[in-house]
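A protein chain is absent from this complex, but the other protein chains hold their places.
Moving on, here comes chain A:
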Amino acid sequence: MLQTELIEACRQNDRKAQMKLYNKYCDAMYYVAFRFLKNSFEAEEAMQESFIQAFIKLHQFTGEVTFGAWLKRIVINKSIDMLKAKKLNVIAINEQTLGTVEEDNNWNINDEITIDQVKNEIEELPERYKYPMMLFLIEGYDHDEISEILGITSVSSRTLVHRGKKKLQQKLKHLYHGTGS
């Protein structure tokens, strides 16, 4: 069955089609949620809730983006909502103290650093930088999208990502020197 047919069947609330779509995307979406929530129960909850929300709102899916991208956005929103519910000030960002920064395009890090190391260090970042950095680096969203997801301005998103990057680079540098010497 073609994807579009499958989605159409899901619109008609065809249980089989819904399960097909679920099985197709559940692993990837679980992984997305897991990156944010770091907890297998919560990640499954966020992922399944997102699927249900997606099925209910399927009429809003216009096909401008792929279904996977559309669904992923729901999963991320859901995950962030759950994070917010857990710790209300997780992404409370005082935008006034955020001056705008000159963006530089220097994303260089030492050659020997691995993905896992970067991920660990992102994890260690203060939360105000952590989630914008995750959305930017790992999920691949642009600043407009990040601003929508986090409910901040895109200027703030740029600033946070820039500062987060600086902090990350610093830490990675330290890591390299620390283990290397």
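The definition used in the following text is that contacts are C-beta pairs under 8 Å (C-beta built on N, C-alpha and C of every residue); 3 or more make two chains touch, one makes a residue touch a chain; residues count from 1.
What we mean here is this: contacts and distances are computed from a predicted model.
Colleague: I notice the complex is incomplete. Of the names "Heterodisulfide reductase subunit B", "NADH-quinone oxidoreductase subunit K", "Oligopeptide transport system permease protein" or "Anti-sigma factor", which is the UniProt protein name for the chain that's not shown?
Modeller: UniProt lists the chain left out of the view as "Anti-sigma factor".
Colleague: Among the options A:E44, A:E127 or A:E145, which residue touches the chain absent from this view?
Modeller: If we include the chain that is not displayed, A:E44 is the one touching it.
Colleague: What does the interface between chain A and the hidden chain look like in terms of residue numbers?
Modeller: For chain A, the residues touching the absent chain are 13, 15, 18-19, 22-23, 26-27, 30-31, 34, 40-41, 43-44, 48, 51-52, 55-56, 107-111, 113, 115-116, 118, 137-138, 140, 165, 168-169.
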